[in-house]
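Below you'll find the structure, written out as C-alpha cells, and then a few comments.
Of the protein chains in this complex, one is absent; all others appear in place.
Order of writing sets the chain letters: A and B. Residues in each chain are counted from 1.
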C-alpha cells in the first residue's frame, strides 16, 4: 500500500537507538515478531520474549537494553530503552497518514438547514444530520452516521460508519466513536402491572460523553430517565459494552469488551473493568477500583481495591475461596475418613469400657 | 431546547398534589435528584431516599405522603401519592413532542414497486424497502432501515436508524425496534464432517415479533430452520441480547442486556431474565420464572420460581450454597482441627488403655 522504506541506520537515529549488525539493511514495514517477514521491523517488549529471537524472519528487531544477543547475517538489532514505545513511534513512518479532506460536505449528506456545521468539519456520504445539531471544527463523520435532532459533536471528534445518536446526545471534544455504536436509545425501564404486563417508562434525558472518550464497535449507551447518562473525560470503552440509563462513569476509566453496567450505577475515577463483567443497578465504585474479568458485581465497591468473583469480593479473598473450592473433592474424602475414624474410635472406647467393667 | 416553564402551583394541579412552600416558583426542566439544578423539578421515590433532600439544588421536589420535611427558602415540595409516576406524568409538559410528518416518503428512500406502504407511514431518508414488503399505517422507519424482501411491519411500529430485517420478517403492531437491531440472520447451525469441517445448514424460516414487542439497540434475533423464531406479545428485550434460531418467547417476558438464548429454547409467560444470563439449547421455562443476572441455565426450569447460579438452581439453594462456599476457607481450618483433635483423642485413649492394662 505504501512504498516508503528506510535503512536500519535511519530508523535507529529516529528512535535514538544503537545499531547492532548491518546498519544499511532496508526496512519497508512493521510487524509482530511471530509474523514478521524479511524486510520488516519488529520488537521484543521484554527480555522474557528473547526466545522468539532465533525464529523471527524479521530483518530488524528493536531490543531492550538488558538483552545480550548478536544478530544473524542479513539482520540487525536496534537497542533502545523501551522497544514497544519505539515501535509505536516508528508507525507513522510506514503508514500513510493522508490529510483528511477538511471541509468536505458530500453531496449525498443530508444536513438539516437548522444544523450548524463548522467550516472544517467533514460530513461524508449519506450522513443524516438532524435539526439544530451542532458539529464543531475538524469533526469527521464517516458514511451513514445518523444524528437525530439537537445532537452536539465537539471539536476533533471522529464518528465511524453507521454510528447513531438519538436526540440531545452530547459528544465532547476529541472523542473517537467506532462503527455501529448507538448512543441514547431508550432506557430499559418498565412498570409491571398486576397482570405482569410491562408498561413503558418514558426517558427524556440524554447521553453526554465528555472530552477524549473512546467507544468500541457496536457499544450501546442508553439515555437517562431525566438528566444525563454520562461518561467522564478520557474514559475508554471496548466493543459491545452496554451502559444502561442514568449511569455515571468518572474520568479515565477503562472498560473491556462485553461489560454490562446496569441502571444508575456510578463508577469512580480510573476504574479498570475486565471483560464480560456485569454490575447490578444502583451501586457505586470508588476511585482506582479494579474488577477482574467475568465478575458479577452485586454491591458497591470501595476504592482503591481489586475485586473478583460472582458475586465480586476482595481479590485475595476470592482467590482463597477458589483455592478452597479446588480442594473440595479431597475434602469430601477427608471428611468421610474422619467420620469413619471417629466411629471406629467410639466403638473402641465402648469395647474398652466393656472390658474394663467386666474386669472391674 | 424548549422554552416551556410552569409555576409550582400549575404542576401541582396537573398531578393532583399539595404544595409545600412557595407555589409561585418557576420550573423549566426535570432531572434526577443528584443532578437537578435550580429551576428544575425532581422527585423522591421513597422515604428512604430522603437523605438526598438537604443536598439537592432542585427548585421543586415531588415527595411521598409519609415524608415529613419543610422546604428551604426558594424551594417548594409537591406532596403526591406516587412521586415517580407523577414525575413521569409531567415529562410531556417539558419535552417537545413534535407530531411526526405522517405520510413522508423521503425522496432518497428506495421503495420496491411491489411493496405496499400505507398512506400515513413514514419512510425516512435512505431507507431500502424490498420486494413485496408491507408497511402499515403510522409506521415510522428512521434513516437507513433495510427491509429485505417480504417483510411486514405492523401498524404504529417504529424502527430506528439502521435496523436490518432479513427476508420474511414479520413485525407486529406498536413494536419499538432500536437502532442496530438485526432480525432474521441465519441460524448458527452446522453439520460437522468427520474431518471437523463445518457444513452449513440452510435456514428457511423467519422471525416473528408479536404486538408491542420492544428490542434494545444492537440486539440480534436469528431466523428459524423452518417455521418461526417468535417473540410474544408485550415482551421487552434490552440491548445486545442474542436470540438464536427456533426460539419461542411467550408474552410479557422481560430480558435484560447481553442475555444469550440458544437454539430452540422456549420461554414461558412473564419471565424476568437478568443481564448476561445464558441458556443452553432445547430447554423450556414455565410461566413467571425469574432468572438472576449472570446465571447459566443448563436445564428446564419450572414456574413460578426464582433461579440463580452456574448452573442455575433454585435461588434459595444457590444462596445457601454461595454462603457455604464463603465459609470454605474456615471450614478447611475446622477440618484440620478436627483431624488433630481426633488424633489426640485416639492417642489419649491408647494411653489410657495402656495405663489400665498395666494396672489391671
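One rule holds for everything that comes next: a contact is a pair of C-beta atoms (placed from the backbone, for glycine too) under 8 Å apart; a residue touches a chain by one contact, two chains touch by 3 or more.
This one's a predicted model, so the numbers in the text were calculated from it and none came from an experiment.
*Asks:* Who touches the missing chain here, B:34, B:82 or B:186?
*Replies:* B:186
*Asks:* Touch as defined at the start, partner being the missing chain; which of A:23, A:67, A:283 or A:338 qualifies?
*Replies:* A:338
*Asks:* Even though one chain is hidden, which residues of chain A still touch it in the full complex?
*Replies:* Per the touch rule, chain A residues meeting the hidden chain are 1, 30-32, 34-36, 42, 87-88, 91, 94-95, 108, 124-126, 142-144, 160-162, 176, 178-180, 214, 216-218, 234-236, 238-240, 252, 254, 256-258, 269-270, 275-276, 288, 293-294, 310, 322, 325-326, 328-329, 331-332, 335, 338-339, 342, 345-346, 349, 352-353, 356, 360.
*Asks:* For chain B, which residues reach the chain that was dropped from this view?
*Replies:* Counting over the whole complex, chain B touches the hidden chain at residues 108, 110, 126, 128, 132, 144, 146, 148, 150, 162, 164, 166, 168, 180, 182, 185-186, 188, 190, 195-198, 200-202, 204-205, 218, 220, 222, 224-228, 240, 242, 244, 246, 258, 260, 262, 276, 278, 280, 296, 310-311, 320-321, 324-325, 327-328, 331, 334-335, 338, 341-342, 345, 348-349, 352, 356, 359.
Following the convention adopted for this analysis, only the chains that are shown with their structure count from here on.
*Asks:* Just the number, please: Cα centre separation of chain A and chain B in whole Å.
*Replies:* The mean C-alpha positions of chain A and chain B differ by 23 Å.
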